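Take a look at chain A:
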Amino acid sequence: MGGYGLYVWGSFGICAVAMIIEPIVLNARNQKIRRQVKRQGGQW
Partner candidate 1 sequence: MNLFSTIYCMARRDLTLALRHKTEILTALFFFVIVVNLLPLGVGPDPKLLSKIAPGVVWIGALLATLLGLPRLFAHDYQDGTLEQLSLSPRSFTLIVLGKIMAHWIVAGLPVVLITPLLGIQFNLSGPIIGVLMLTLVLGTPVLSLIGAIGAALTLGVRGGGVLLSLLILPLYIPVLIFGAGAAEAYRAGLDMTGYLWLLAALDLLALFFAPWVSAIALKVALE
Partner candidate 2 sequence: MNLSVKDLSCQRGERLLFEHVSFQLEPHQWCHVTGENGAGKTSLLRLCAGLSSPLSGSISWGGVNIPDDLDGFHKDLLYLGHASGLKEELTPLENLTLMSQIDGQPATEDAILSVLSFWGLAGREDLPVRVLSAGQRRRVLLSRLLLKSCPLWILDEPFNALDKKAINTLYDLLNNHVSQGGLLLVTSHQPMEMAEGIVLSL
Partner candidate 3 sequence: MSMVNWFKYASPASFYPLAGKLIPFFSAITAILLAVGLWISFFMAPTDFQQGEGYRIIFVHVPASWMSMFIYCVMAFWSALGFILNTRLSGMMTQALAPTGAMFAFLSLVTGSLWGKPMWGTWWVWDARLTSQLILFFLYLGFLALTSAIDDPRRRDKAGAILSLVGVVNIPIIYFSVIWWNTLHQGATVSMTKAPTMAHTMLMGMLIMALAFWGYTIAIVLKRVRCIILEREIASEWVKKNALE
């Protein structure tokens, strides 16, 4: 990477991390609300 490795991999890395964490956090939120709906008597 011609000496710019840190910066290039840094940039791609942080984007990858962000775009992986966001779906995970979102999924957790989704599970939480689904459990709430289930507890409240919704059928699956």
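Criterion applied: all candidates are chains of the complex that A comes from, given by their letters.
Keep this in mind: a residue touches a chain if its C-beta (ideal position, glycine included) is under 8 Å from a C-beta of that chain, and two chains touch if they have at least 3 such contacts; residues count from 1.
Small disclaimer: the values here were computed from a predicted structure and weren't measured.
Every candidate listed (1, 2 or 3) is part of this complex; the one in touch with chain A, counting any copy, is 3. Residues 1-5, 7-8, 10-12, 14-15, 18-19, 22-23, 26, 29-30, 33-34, 36-37, 40-44 of chain A are the ones touching candidate 3 in the complex.
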